[in-house]
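The other protein chains are all here in position, but one chain of the complex has been omitted.
The first chain written gets the first letter, and so on, giving A and B; residue counts start at 1 in each chain.
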Amino acid sequence: MPIRKVWRESRWRFLFILAALLIVTSASVFYNAKAESVVIESKDFHEAGVRTIQGALFLFWGFSAMFLGLGGFLRERAVGSVDYTLSLPVSRTRWFLYRSLNGALQAMAAALIPALSVSVIAALSGGDYPVGDALLLGLRLGLGGMLFYSVGLLASTLFAGDFTSAGIGIAVVFAVNNSTRVIESLKRLNLQDAITPMYMIDRSTFLIRGQMPWSGIAFSFALSLVLSAWAWRVTIARDF
Amino acid sequence: MKAVVETRELTKRFGDHYALAGLTMTVPRGQIVGFLGRNGSGKTTTIKILLDVVRRTSGEATVLGEPTGSVAVRRRIGFLGEDKRFYSYMTVREIIAFTRPFFPTWRVETETRLLMDFELPLNRKVSTLSKGMRTKLGLLLNLCRHSELLILDEPSEGLDPVMAEQMLQSLVRQAADGTTIFFSSHQVAEVEQIADHVIAIEHGRVILEGSLDDLRKKFRRVNLVFDDPPPPEAFRRDGVDRVIVQGRTISILASCNVDELAALGPLLAAKSVDVQPVGLKELFLEKVKADHANS
Partner (left out) sequence: MVYLHLANIHVLIGERNAFGVDTRNQKLSLFQAKGLRISWRPKRLALYHYCDTVSPMVIRLNPSSGIPIYLQIVEQIRHSIEIGALVEGDQLPAIRTLAEELVVSPNTVVKAYDDLEQEGLIRLRHGAGAYVEKGNLAKSRLRRFREASVVVKETVRKLRSMGLSDDQSRRLFEAEWIEEAAAR
């Protein structure tokens, strides 16, 4: 089954990334929790949780999402199986759909599961971080940050070589992120601010209080669809 | 539908280099067709266009009557590329199980028989197989489909003589079941051995095409020896491809009017007249030289 092949080829990478993110998340939670006080109170996990998901998880997940977009026909050409794959009675569009959906779901899972793990860690340590909050923040990250994934997806269709694609993707994201932070007129477009704003978090309880930044998320998600469509067009047109 | 593959003025440009420059050919149904050409003549590009791996620049190409790129047609054909690496992480068993559902005409009896004949180890990963084993695996993945058309790109590449013969034998067996075989090769000998029909290309264009038996019956080399050889122009006529003067001998490759040429001998006071059959290698090399001379 084509979809099982796609999953199988991405399985270890996904699991490795998930494991890495879980480690990063738990480390960040403990670091943030311990940093403020010696005695861990319930409140500390709230702050630690938020800071983790908005900070460490955002950063590492952003990179990982890009890696999850790698693969595709260019990679198959490098390992020598592209002729066989394309000779099968499956259209390029269908292959692309399977690959991109598989990667997107993995990216989503890689955001949600570590986010949820914050609640688990908090609970295990005698504290508390609401599952609902974790879920919402994870969702916010995954949906809004799908843009990172689609940058990786697009790069994988444009450039042969995993490292080249990843490198260019990272460079582009850095460039955009920094320019939108520095250049006044572009400040509105900064992704991190758009999808992980602090205004929705209560400053004292560090729980979600306000509205989710749906417009920011929607805009970012729409952009990721545009990039994915671009990646699809490139895949359809290319000679392999 | 008499032709399983047809191309008309097929062109493919890579940058400013034309890999195919107006390729027009027909692959007749039910035959074994050899696609003969030197390295870089455009064989692989043509095959890739037929499979829609590469897109043509201009011209037309159809497979089983449908334009290239039809997904439905790919269910009715088999393909074995030059690079037989497949999915290196799968085992033999897994890649067979992966391929099987795509093809409604797959026969499990063939699968069982070929697994035995080819001695393929089911639990070994594809990456650990030798090139010969991978070719056999590729053949199995294709022969079990019992498709109408089987396209192969340099199938004997990297095979020792015994395996090459085994490979040709499986193709012959498949042809007996009615599959049209279209295989590219740069080895004249194997084309001569199993092909009914040959299409030879050079610089992206067809230089020789026809049933092998027709070519064998048509072409002759006429060697005439003179004390004082007349100018080569005296022998130019329809069907004369090349006239070579070698010392006192005039050597002519002709596709028709052979008896006319042979009769010219005594007319022009030749000391000796010699008519020989021509093999595909000689024919192909001559056509290549003629193509280079003309371009």
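Definition applied: a contact is a pair of C-beta atoms (placed from the backbone, for glycine too) under 8 Å apart; a residue touches a chain by one contact, two chains touch by 3 or more.
Keep in mind that what you see is a predicted model, and the values were worked out from it rather than measured.
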Touching the missing chain are B
Specify the residue from the set B:Gly40, B:Pro101 or B:Pro121 that touches the hidden chain. B:Pro121
Which of B:Arg38, B:Arg55 or B:Arg93 touches the chain that is not shown? B:Arg93
Candidate in contact with the missing chain, chosen from B:Thr105, B:Gln246 or B:Gln276: B:Gln276
Among the options B:Ile194, B:Ile244 or B:Leu268, which residue touches the chain absent from this view? B:Ile194
Out of B:Ser58, B:Thr112 or B:Thr128, which is the one that touches the chain we can't see? B:Thr112
In the complete complex, which positions of subunit B touch the hidden chain? 30-32, 93, 109, 112-113, 115-117, 119-123, 162-163, 165-166, 168-169, 172-173, 175-176, 188-189, 192-196, 212-213, 216-217, 219-220, 258-259, 262, 272-282
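Here is the rule we go by: only the chains that are shown with their structure count from here on.
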List the centre-to-centre spacing of subunit A and subunit B in whole Å, with centres computed as mean CA coordinates. 50
Residues of subunit A defined as touching subunit B within the complex: 1, 4-5, 8-9, 79-84, 86-91, 237, 239-240
Parts of subunit B lying in touch with subunit A, wherever the complex brings them together: 48, 51-55, 71-75, 79, 81-83, 85-89, 98-99, 101-103
